[in-house]
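Our next item is chain A:
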Amino acid sequence: MGPASLLVLILAAVAFATAAILLSKLVLKASHNPVKGETYECGVPTIGKSWIQFNVGYYLFALIFLIFDVELIFLYPWAVTVQKLGMFAFYEALIFLFILFMGFLYAHKKGALKWM
Partner candidate 1 sequence: MFITKYLSEVFGGLRSLLTGMRRTGYYFTHHKNIITQQYPNEKPVLAERFRGEVVMLHDDNNEHACTGCTACELACPNATIKIVTKFDLTPEGKKKKAIDKFVYHLELCTMCNLCVEACPTGAITMAPNFEHSVLNRNELTKVLNKPGSKIREGVE
Partner candidate 2 sequence: MEFSLSAIANQVDTWLHANCASWLALTIEFVIVGLLCIALFAVLGLVLIMMERKVSAYMQLRLGPNRVGPKGMFQTLADTLKLLVKEGLTPNGADKFLFNLAPFIVMIAAMLVLAPIGFAKDFVIWDINIGVLYISAISSIGVIGILMAGWASNNKYSLLGAMRSGAQIVSYELSAGLSILTIVIFTQDMSMGQIVASQADGWWIWKGHIPVIISFIIFLIAVTAETNRAPFDLAEAESELTAGFHTEYSGMKFALFFLAEYVNIFIVCAVGATLFLGGWMPLHIGNWADFNRIMDYIPSSVWFFGKTFFLIFVIMWFRWTFPRLRIDQLLNLEWKYLLPISMFNLLLATFIAIQGWYL
Partner candidate 3 sequence: MNREELQSAITALNADITFEEGGEYLTANIPADACRDIMQALHNLPAFEMDYMFCLTCVDWKTHLTMVYHLESRKHAHAVVIKSKLDRENPEIETLSDIWRTAEFLEREVYDLFGVRFIHHSDLRRLLLTDDWEGYPLRKDYEDPINMIKL
């Protein structure tokens, strides 16, 4: 059906979600009380802020992911044609992956893959 179908799918998702969320607003009249909107934390008031400068550990993985994801993108066109290109392409990819693997080992050695 072509690219327009993507628009149709997005519209369908939005319509579905909107309809579902609005329905409860129409049918139900909710009660109000002062603590209802407060943050839930096991039934006791929260201590301090939730929006703090967060541990860098989580982001490190995102960074490393980025490197490997780019690698993956490079590999897709290669994968389509590798059978036609033969062993030459195989060796090329071998070198490419080897360099990446070295990077991986470096990151590993630096402790970037160690959770803290």
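As a convention for this text, contacts are C-beta pairs under 8 Å (C-beta built on N, C-alpha and C of every residue); 3 or more make two chains touch, one makes a residue touch a chain; residues count from 1.
If you want to know what made the cut, all candidates are chains of the complex that A comes from, given by their letters.
Note that the coordinates shown come from a computational prediction; the quantities given were computed from them, not determined experimentally.
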* Among 1, 2 or 3, which chain makes contact with chain A in the assembled complex? -> 2
* Any idea which chain A residues touch candidate 2 in the complex? -> 1-6, 8-17, 20-21, 23-25, 27-28, 30, 36-42, 46, 50-51, 54-55, 57-58, 61-62, 64-65, 68-69, 72, 75-76, 79-84, 86-87, 89-90, 93-94, 97, 100-101, 104, 108, 113-115
